[in-house]
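Of the protein chains in this complex, all but one are displayed in their positions.
Per-chain numbering from 1; labels A, B and C assigned in written order.
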Amino acid sequence: MPKTIVGVMGPGESATATDLMLAEELGRLIALEGWVLLTGGRSAGVMDAALRGASRSGGLTIGISPFSDWHGLSQHVDLAILTGLGEARNAVNVLTSRVVFVCGMNAGTASEVALAIKSERPVILIKPPSETLAFFRALSPDVAVADTCERAIEIARERLKPARRG
Amino acid sequence: MPKTIVGVMGPGESATATDLMLAEELGRLIALEGWVLLTGGRSAGVMDAALRGASRSGGLTIGISPFSDWHGLSQHVDLAILTGLGEARNAVNVLTSRVVFVCGMNAGTASEVALAIKSERPVILIKPPSETLAFFRALSPDVAVADTCERAIEIARERLKPARRG
Amino acid sequence: MPKTIVGVMGPGESATATDLMLAEELGRLIALEGWVLLTGGRSAGVMDAALRGASRSGGLTIGISPFSDWHGLSQHVDLAILTGLGEARNAVNVLTSRVVFVCGMNAGTASEVALAIKSERPVILIKPPSETLAFFRALSPDVAVADTCERAIEIARERLKPARRG
Partner (left out) sequence: MPKTIVGVMGPGESATATDLMLAEELGRLIALEGWVLLTGGRSAGVMDAALRGASRSGGLTIGISPFSDWHGLSQHVDLAILTGLGEARNAVNVLTSRVVFVCGMNAGTASEVALAIKSERPVILIKPPSETLAFFRALSPDVAVADTCERAIEIARERLKPARRG
């Protein structure tokens, strides 16, 4: 029985202070649920903050790197999956995640949300800007939104239920 | 000196009649410019319509398939690139395109627009819905918009100029 | 500090009884070293045997699947990385592995050994057929060979030393 892997996606260098705070808290809560945290693995922004939150709370963490070597990895990655695929690794991030949490938005993150919808992985946007919510809801009415990390975790628990039976 | 390859992205099975009409016209105009048309290659929606338009006007066409064999390919593909990569092939579509034209919108198309912005490929949205335009403009002010295929081609000519020098 | 991930590569359905016995023993010894085992993740042949060996000895296991969903996975995979990349996932298997152990040989396995040499990952062939050894030694004199799983583990320990410093 494989462990439950969930993804946290968000900007790297361009993350805001709020994005980082939410990501770290989300990482912490994910670890407390006993889920494995997956991110894009780089030592930057939402990836690094979420990994730090999970790692400090004793959670197991996976980083799916776009690179073919160990450079640029967050020090909070337990398991570094080196793809060498560049941006095409975003598809791997999303397919591997049973649920995709989103803190903040930029072009790379947008590609992951879009691929998650395409691949029928549940998406939970945390405090999204209005144009982000409007766009992704137009793509799929199933996209969820949460105002707090606690609420995001509750939604994820719900979304994971049918897959557990499956 | 490599030929100029430009991409046309848009929905497959869920394309609207307007999407299809625009895509076929765009394919025709791309062929008349002497550009090579690239699409996702499947025999459906915007991909098939654009390929048909280009092919009937004597243009060369490339289809980048998500599959590892020749099934499901549009009959208007001259050069079938079989990737076997699934949705990760969207990254190849975008990197290979000097300009990305967009007709219509769904989750797969959204991932391509986002990856194009991330990879600094010029994006031209043709008659986009308002929430599409608002979202991608928030990601990048450089995203262009056109009300007609003729105008989209003009913008593409402009955007290609600096790269020709490069 | 990421955990040490090592790969075991070998045939799926066409594995021999000897391949399977070696793979299971290797999985067991890898778990005892405290290394994380990576394989192609399918419920077949060397992949499944190595995963079973590691899992039963309390080791952590990763399966890098060619598919985009959970079908066909070995039940001994703890962490399922779903790539949807088809055979292109072999590049990910190899890049992610600090050392590549090889039990048995077929075309898929050969591609992984070749990619490992190309990517400068240490390769250890266990009881290889003579033409396998001759071919890969001609590609790289650094390819190691072992007659037993214990010896393969010893060689891996040696090869991992410089990277630990790096």
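Simple rule for what comes next: a residue touches a chain if its C-beta (ideal position, glycine included) is under 8 Å from a C-beta of that chain, and two chains touch if they have at least 3 such contacts.
For clarity, every value in this text was computed on a predicted model and none was experimentally measured.
Which of B:36, B:100, B:143 or B:156 touches the hidden chain is settled by the complete complex: it is B:36. In the complete complex, the residue from A:10, A:27, A:84 or A:122 that touches the missing chain is A:84. When the omitted chain is restored, the residue from C:30, C:73, C:92 or C:126 that touches it is C:92.
The chain that is not drawn here is touched, among residues B:15, B:31, B:50 or B:73, by B:73.
Across the interface with the omitted chain, subunit B contributes residues 1-3, 5, 36, 62-64, 68-70, 73, 75, 77-85, 91-92, 95-96, 119. Against the chain not displayed here, subunit C makes contact via residues 85-92, 105-108, 110-111, 114-115, 117-119, 129, 131-132, 134-135, 138-140. Mapped onto subunit A, the footprint of the missing chain covers residues 68, 83-88.
To be clear about the criterion, only the chains that are shown with their structure count from here on.
Where subunit A touches subunit C, the two copies mostly use the same residue numbers: shared numbers make up over half of all numbers in play.
Chain copies subunit A and subunit B are related through a rotation whose angle, from the C-alpha fit, is 180° to the nearest 5.
The most distant chain from subunit C is B, comparing centres defined as mean Cα coordinates.
Subunit B and subunit C, compared by their mean Cα positions, are separated by 40 Å. For subunit A, the set of residues that touch two or more other chains comprises 85, 91-92, 119.
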